[in-house]
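Written below as structure tokens is the structure these notes are about.
Every protein chain of the complex appears in place save one, which is left out.
Coming up: chain A.
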Amino acid sequence: MTDALLDVKELKVYFPVGNRFFNKNSLFVKAVDDISFRVQKGETLGIVGESGCGKSTMGRSILRLIEPTSGSVKFKGREVTDLSKNELRKLRSDIQIVFQDPYASLNPQLTVESILGEALSTHQIGQHAKERKEMVTDLLVNVGLSPKHAGRYPHEFSGGQRQRIGIARAIAVNPSLIVADEPVSALDVSVQAQILNLFQHLKKTYELTYIFIAHDLSVVKHVSDRIGVMYLGKMVEQAGKKQLFQKPLHPYTQALMSAIPSLDPDMKKERIILKGDVPSPISPPTGCYFNPRCQFRMEVCEKVKPREIEAEPGHFVSCHLYDRDIHPNPTEK
């Protein structure tokens, strides 16, 4: 495999809970628990999972907006977790983030021009004010807004327009990787499509690589090349888009897929209804985290954590069902 743009290994983000003074290090929320993946230049990695499974925390810990507890994040071959504050600041222009809530992600006191201008001036892009002003105009045009909007305040825009400003701020510093943290889930369905198309359009223009976090499978299917499925802080399955949608391997992924409504009323699909709730990330089940809800549960699932197995080329799954050492005949479930 060629050198990946982003190489994440065994990333963990734990948050201590409870009274830290009396019972030191006793309880942790394991928001991200041992996740490894790679992102190649130019591809879009979609991350799906239900709310609270650690998708956003993972995205933010790559940028070190939340400090990772342990693990390695290599960006363009450089270790991100070791960078000093100043080195990290320089890296900021290369990795950017687009947030979920366009109503909270823009400073209400600043005009669009100041918001975008700050991005430019922080990284010394553009020599003088006039040049930056032209750049702001270009940015606005590139995200489908009018240059006339530069002098306006965020409250004068709709949600979709605000999200465009947020995207413009991210691309202003010419990043190579953008972490999109549920960028469309706060928007109307009709606006979602526009924003998704904008993402695709910008990807070509600026040669971007995306990590696209979402909980909507159809959205992820539309934009991603590869998809990672997260459950309770773990990446349970990773595969190319087609592989994953045609042949989901992990029982959790299969349950997710079966929940996608079909347009064909005659097609009878077998719905897999998951029992119970997501366990608490403070005290996850032993063995495989999914075992209490899994319909194919075996004895071993309650005791041993599954390894990540390459079941097919490029298709990784963490499930004992596909581990030949445990389950000699993996094709039969």
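Keep this in mind: a contact is a pair of C-beta atoms (placed from the backbone, for glycine too) under 8 Å apart; a residue touches a chain by one contact, two chains touch by 3 or more; residues count from 1.
The rule is simple: contacts and distances are computed from a predicted model.
One chain of this complex is left out of the view, and of "ABC transporter permease", "Molybdopterin synthase catalytic subunit", "Cytochrome c" or "Phosphonate C-P lyase system protein PhnH", the protein name its UniProt record gives is "ABC transporter permease". Considering the full assembly, A:Gln194 is the residue among A:Gln40, A:Gln194 or A:Ser258 that touches the omitted chain.
Within the complete assembly, A:Leu139 is the residue of A:Met58, A:Leu139 or A:Val317 that touches the hidden chain. The chain that is not drawn here is touched, among residues A:Val32, A:Ile47, A:Leu63 or A:Leu256, by A:Leu63.
Panel shows chain A; residues 60, 63, 65, 88-93, 96-97, 99-101, 104-111, 118-119, 122-123, 125, 135, 138-139, 141-146, 148-149, 151-153, 155-158, 160-161, 166, 169, 173-174, 194, 201, 205-206 of it touch the chain omitted from the view.
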